[in-house]
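One structure below.
Here the complex is missing one protein chain, while the rest keep their positions.
Coming up: chain A.
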Amino acid sequence: TCSLPFKTLGGVENMKCGGFMSVLTDLVSNPAYCGFRDRKEWADLEPVPQDDGPNPVVKIAYSDKFTDVFDYFRALLKKDEKSERALALTTEAIELNAANYTVWHYRRVLLQALQKDLREEMRYITAIIEDQPKNYQVWHHRRMVVEWLNDPSEELDFIAEILSQDNKNYHAWQHRQWVIQEYKLWDGELDYVEELLEEDVRNNSAWNQRHFVVSHTSGYSDPSVLEQEVQYTLKQIKKAPHNESAWNYLKGILQDRGLSSHPGLLEQVLELKETHCSPYLIAFLVDLYEDMLESMDGGQGQEEPLSKALVLCELLARETDTIRKEYWRYVARSLQTRFGSGDPSVPTVETEPQTTPASD
């Protein structure tokens, strides 16, 4: 087909002893690239170069091969050609830059126009995602193919495989939630979540998925479900006390009903405080006392929960969560203002504005 190598590395000029060897090895490891320009089957097409005008900015230095593939891609785009060679070219373009959303869109147009085998496309996109699991375009493409096939049967296993490599991959979780919600595949998902939490109880994505599943199935209004979830979470906290995700889940499922309304919870948490303390536990108690104060609605007995909350804020500021000390003092001041008796003898904490540690 081509009469000349497209490009030789090293160059024929480099014919010194060592130079000759390197030209040879170069040709072996980089076989001559035959560009589209030189292929008969593409002779009808005029390549379209990128045009950045007289002063290009953020110009990417593409190799000749890269430029060649995309110059021909642009030519096909302009023609809106619908052909096998066009589909083949999108495969090459994707290999070079899987983030080019125009290439993916054009590929989808071709898949439909040429009535291509979508099962084969699923195999293709599976391989691409395995290779580049943090790319937006590949996941969107998979979603489109699944929709066209109206077949989600491979999805949960596939996503689990991707999550086994990175169990917090946001794209994977997003795709998983879409599949489950769209095709009502709730069965077994809670088990899957528990498996993941067994592996890593600190996996925040798994906790989020737990909430996703429960809220869309039984919901949290059923008191036995709520209690089950509370107990499950407390169990996980006992296993790993310093875990923001578990505490966020506990607070999250109870906060709208009022933390102080859940019978026995305060006592359980106070007990945990002795052996399984953490900044999250203390903060939870502050929030619980705040809720207590709110439901008292200015009535009798506010002094006790208020002073408990203020003591805990100071504990957080001085000892347990010092990085946020200014914040916890702000929380204390707010509580004092909202629920305090306005007694001028009660000390309030003043803060000076922070100065930036100087760099000069």
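We adopt the following convention: a contact is a pair of C-beta atoms (placed from the backbone, for glycine too) under 8 Å apart; a residue touches a chain by one contact, two chains touch by 3 or more; residues count from 1.
Definition applied: contacts and distances are computed from a predicted model.
J.: Missing chain's UniProt protein name, "26S proteasome non-ATPase regulatory subunit 1 homolog", "Geranylgeranyl transferase type-1 subunit beta", "Protein YIPF" or "DET1- and DDB1-associated protein 1-like isoform X1"?
T.: Going by its UniProt entry, the chain not pictured is "Geranylgeranyl transferase type-1 subunit beta".
J.: Of the residues A:Glu161, A:Glu182 or A:Glu244, I need the one that contacts the missing chain.
T.: That would be A:Glu244, which touches the missing chain.
J.: Contact with the hidden chain only, please: which chain A residues?
T.: Answer for chain A: residues 48-63, 66, 70, 74-75, 77-78, 80, 96-102, 105-106, 136, 139-140, 168, 170, 173-174, 177, 181, 202-205, 208, 211-212, 215-216, 243-245, 248-249, 251-253, 255, 283, 323-327, 329-330, 353-360 touch the chain left out.
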